[in-house]
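Below is the structure I would like to discuss, written out as structure tokens.
Just one protein chain is left out here, and the rest sit where they should.
Showing chain A:
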């Protein structure tokens, strides 16, 4: 059996995704980080960005995560985010509209949120 780790992706008000994975890539404040089974216990602050989870059956799950934490111990990885959406939950048209609006309003954080959503949606 290939080594695997258990992933819990939870948002503040619901559990978004959970399952087994072989690799998780997330963006922390000091750069992208990849976690594989057997990684050293880790606790980091996430930037808003896409999180890529490579599942044990060869599939890929992409989620847009806006701020939060990554914590890994005992082959269990938790991704905590205030807002997290799986790529197939994202409404691309709505995100595009939000991006346009954010650009015209010069709202940097809204622009980044919309951008992250679009990138996560494009990666599915």
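Annotations for the structure displayed:
Everything below uses one rule, namely that contacts are C-beta pairs under 8 Å (C-beta built on N, C-alpha and C of every residue); 3 or more make two chains touch, one makes a residue touch a chain; residues count from 1.
The rule is simple: contacts and distances are computed from a predicted model.
The chain absent from the displayed complex carries the UniProt protein name "ATP synthase gamma chain", chosen from "Phosphate transport system permease protein PstA", "ATP synthase gamma chain", "Amino acid ABC transporter ATP-binding protein" or "Peptidase S8". Annotation: of A:23, A:36, A:80 or A:110, A:80 touches the absent chain (contact as defined above).
Along chain A, the points of touch with the absent chain fall at residues 8, 10-15, 28-30, 33, 40-45, 68-71, 73-74, 78, 80, 82.
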